[in-house]
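A single protein chain has been removed from this complex, and every other one stays in its place.
Letters A, B and C mark the chains as written, and numbering starts fresh at 1 in each.
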Amino acid sequence: MPTMNIIQAVNSAMSVMMSRDPKVVVFGEDVGYFGGVFRATEGLQRTYGKNRCFDTPISEGGIVGAAIGMGAYGLRPVVEIQFADYIYPAFDQIVSEAARLRYRSAGDFTAPITIRTPYGGGIFGGQTHSQSPEGLFTHVVGLKVVIPSTPYDAKGLLISSIEDGDPVIFLEPKRLYTGPFEGYSEGAVKPWSVHPASEVPEGYYRVPLGQANVVREGADVTVLAYGTMVHVALAATRDSGVDAEVIDLRSLIPLDVETIVNSVNKTGRCVIVHEATRTSGFGAELAAIVQQQCFYNLEVPIERVTGWDTPYPHAFEWKYFPGPARVAEAIRQAVGG
Amino acid sequence: MPTMNIIQAVNSAMSVMMSRDPKVVVFGEDVGYFGGVFRATEGLQRTYGKNRCFDTPISEGGIVGAAIGMGAYGLRPVVEIQFADYIYPAFDQIVSEAARLRYRSAGDFTAPITIRTPYGGGIFGGQTHSQSPEGLFTHVVGLKVVIPSTPYDAKGLLISSIEDGDPVIFLEPKRLYTGPFEGYSEGAVKPWSVHPASEVPEGYYRVPLGQANVVREGADVTVLAYGTMVHVALAATRDSGVDAEVIDLRSLIPLDVETIVNSVNKTGRCVIVHEATRTSGFGAELAAIVQQQCFYNLEVPIERVTGWDTPYPHAFEWKYFPGPARVAEAIRQAVGG
Amino acid sequence: RVPEPPARPGEPVDFSKLKLSDPGSVRRPTVDAAAGSMHDLAYGLIRVLNDDGEAVGPWAPSVSSAVLLDGLRAMMRTRAYDDRMYRAQRQGKTSFYLKCTGEEAIAVAQAFALESKDMLFASYRQQGLLIARGYPILKMMGQVYSNALDPLKGRQMPVMYSSREHGYFTVSGNLGTQFIQAVGWAMASALSADNRIAASWVGDGTTAEGDFHYALTFAAVYRAPVILNVVNNQWAISSFQGIAGGEEATFAARGIGYGLPALRVDGNDFLAVYAATQWAAQRARANLGATLIEHFTYRAEGHSTSDDPTRYRAVDEASKWPLGDPIERLKTHLIKRGDWSQERQEALQDEVTKEIRAIQREAEASGTLGANMTHSPKTMFEDVYQDMDWRLQRQRQEAGF
Partner (left out) sequence: RVPEPPARPGEPVDFSKLKLSDPGSVRRPTVDAAAGSMHDLAYGLIRVLNDDGEAVGPWAPSVSSAVLLDGLRAMMRTRAYDDRMYRAQRQGKTSFYLKCTGEEAIAVAQAFALESKDMLFASYRQQGLLIARGYPILKMMGQVYSNALDPLKGRQMPVMYSSREHGYFTVSGNLGTQFIQAVGWAMASALSADNRIAASWVGDGTTAEGDFHYALTFAAVYRAPVILNVVNNQWAISSFQGIAGGEEATFAARGIGYGLPALRVDGNDFLAVYAATQWAAQRARANLGATLIEHFTYRAEGHSTSDDPTRYRAVDEASKWPLGDPIERLKTHLIKRGDWSQERQEALQDEVTKEIRAIQREAEASGTLGANMTHSPKTMFEDVYQDMDWRLQRQRQEAGF
């Protein structure tokens, strides 16, 4: 089986779907001839032609609005927003339109569109190339929110998202594009090839939306994470020496609440990790659910390890990023260490 | 002292500030000659002239973008977004600009703007005249989020917001504009005149941001609410016969966490009420904070009574609205009834 | 500097400053003419019917009296429908209503000028499209009453219709969003080598939204087969069209900057609207791209049941509108043609009024808003997603359904 990094896996997912289904079209800023600023659409225009993969004006609202119209026609648009930080001009089309079409038309019209966008920090992109806005979209009913953490999941989840009948916000952890980053700002960066989940089938396969992945079984504390932070959580677990159970949510909406609740009921402790700012981040919803469903099994308060409630500061990226040290500390605290 | 409803109180706040400070300008769709679709700016153009209060094109992004520029010039713009449901076209200007100016320019430029907008349901406005998007803004660092529940607070909080150096999203519970609605869809609607908080001074006064209001002291359970739901929570408390402590948050950001924590530590029980959809609503953040800070005093899980995770359905408004019956039931459950 | 409308309440109405081309005076370029060669059309006003009801000039379409009579009937049914629903709202039978009185020619003539397979992305003020396409008025009333007949299951505010079957896209409460969606639909049609085209409508006020700009940009760049209509009815609730920039340039002129052909049409002239729409549709079907059409008309009544226009404009403005009433004008033309008469007009009026009343009785038999004759409340949890997730299942239980 070929090994792929996340860029290649995402590219493969789109290519597989474009060859299987003529209704799949891909567009966005710089995605055509150039293949995208992160090269995720590399070769798609050459292979499938300019009608199926093309550049757009710099108009995120226009990109999503046009995609919605194409979806109403019967196509399955997969659009790229160059950075998640630039998705806000499309917010009205996403929230008021894509998320609402099915409901307001009683199923007469739907928006089977996939919005791909790189999110997260760790590349010295400053406050406008580092944001993690997933929490906002989880509050918008009608949207699905998916975040892979490995090449295998990236391809399988993206295929499921493209085939899904509802609009999906597909957030790609850009810091993981080329390697399983564990959050150590110093030291050599591992390539994906060293990671088993970089073995990705050439062809079609799905990873279903709404199924979390227990990436490490453990007895003493449950760590909930997604995207980049899954790898940081695993590293932190190692560093902490605690027998933590690490769960990769994979999709935030729909959420695999069963896997989460079973784990916390078993461990009695829960640490939630995300890179997004803390207040009203998705960690808040997770904490609210866990305390409500696992209340009588919880032995300590649920803790959140997150980005600080500030914009992402260019020079202090590694003071901002919730790295292995902070996560390990929270894990130790949770087990009363 | 004159009695005012919330529309009159909001109008009075703007009038007082326009007369005190020539830098205060008011604009938005239909706010000029007409005085706003809810009449909140009635008479301001007549009194202060077309340079200080004027109509704008139907362009929420333009309204907020222009306000930011005016703020950079040194004015204090107070803009109206006709319905909170229509704030999304301005989302990029609010999130990427207003909220970030101070930080990204290290204090060189700021956005001392106030964005007024009516929110919430109960007027048969359907899904695009009923939304409660406050949760989204609480996740955006750099913004303040204020929601009054009475005429007295509305005026005092709006004056504080206009004088505040940071951008404030000022959400007005439209169902409370003309009376203290308790959530009973049937039966006579009370006017504000029957409510003590409708006594509003003519002149200048402030209600500080970040101070919650304990509207009912109680021993057995803490009910956290804001806006319309404060009155519903009080009615539900009465109906439930439980000695609940009802807290009106008044401002979500900054949040008066001390008052909340002290109350829950006292009662050991907590019910959170909001009209917004549940998942990732502000209730999630409140639950996450309360379980973390009051863990060892909590006797039962924190429950959220909220709007369902669907758009606001026109015909089923009263099945959607979290009315007194649902809140009372949650209060009873919390005290083990 | 803030623009001011011609007349506020109490001020005299004077429309003499309006520059109106004479009927028949505006040239008609060939359908394949270059956009750059017809900027003058964005400033003139295409008019076909003169004051005597004759069809004059190069834009006079060759259209049979039969079609025009269907159009006349559709406009009259639209107006009668509006009147009934407006009253129903006033009688407390529903929460809201919004008429298109005085603007019927635009939606109706365009529906007749387009193919039934073409896709329509309307605003809330083009109910005439549905009626002209033969959508059952009973269903429309069901939607307005949110009763058991409502195809939208009571989820939407009145007038936010939707019908895939009739090529009518679900109306959005958020102004303008449909404009770029229509362009996307048209792009999809073109890249699927389909010959169906799309059409969309926004009001003068809505042109200030970003979606308007997105639509014109994408339509121009990809040469999408779409007709982009701006219905300039002079008012946006209480703001006159100058607040949207209508005094600095016409709304049709917006198209020039994108290299789009732009037409400006007398929106109260059924034949002019029909002809301009045919021209744009032919152009789109010939893969020559999009056309922007400004329909110059007047909102003869309040914005909706929620406002009182006498608070912000002169009472007699509507009656003084120089371009008359679309139904009257088409009637006069048909009589001039010798295919119609005042008697038949009155008979038709009578018939239409009776028809709509009858439908209303039938609709109300299935309930009005608040009468609890809705779809089952448990449907409120459906269609948020294709499949209901655990949250909604639990919440539906919590709700007791």
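By our rule, a contact is a pair of C-beta atoms (placed from the backbone, for glycine too) under 8 Å apart; a residue touches a chain by one contact, two chains touch by 3 or more.
None of the values given here were measured: they were computed from a predicted structure.
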- Of the chains on display, those the missing one touches are A, B, C
- Message: Going by the contact rule already stated, which one of C:P136, C:G242, C:G324 or C:G370 would touch the omitted chain in the full complex?
- Response: C:G242
- Note on the structure: The listed residue (A:G61, A:G227 or A:P301) that touches the chain absent from the view is A:G61
- Out of A:S96, A:T110 or A:Q127, which is the one that touches the chain we can't see? A:Q127
- Item | Absent-chain contact - pick from B:S19, B:N51 or B:S185 | B:N51
- The listed residue (B:A40, B:L75 or B:I169) that touches the chain absent from the view is B:L75
- Message: By the contact criterion defined above, which parts of chain A meet the unshown chain? Give residue numbers in ascending order.
- Response: 29-30, 32-34, 37, 50-51, 54-59, 61-62, 85-86, 88-89, 123-129, 278-279, 308-311, 313-316, 319-320
- Using the touch rule from the top, list residues of chain B that touch the missing partner. 25, 51-52, 56-57, 59, 61-62, 65-70, 72-75, 77, 89, 92-93, 96-97, 101-110, 141-142, 144, 164-166, 210, 253-255, 257
- Item | Those residues of chain C which, in the complete complex, touch the missing chain | 1-3, 35-36, 39, 190, 208-214, 217, 220-223, 242-245, 247-249, 253-260, 287
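Just so it is clear, only the chains that are shown with their structure count from here on.
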- Which chain has the mean of its C-alpha atoms lying nearest to the mean of all protein C-alpha atoms shown? B
- Looking at C-alpha means, what's the farthest chain from chain C? A
- Note on the structure: Chain-centre distance (mean CA atoms) for chain B and chain C, in whole Å, is 36
- Would you kindly tell me how far, in whole Å, the mean C-alpha position of chain B lies from that of chain A? 32
- Item | Numbers and ranges of chain B residues touching at least 2 other chains | 85, 88-89, 127-128, 279, 309-311
- Residues of chain C that touch two or more other chains sit at 153, 155-156, 160, 172-174, 210, 384, 391
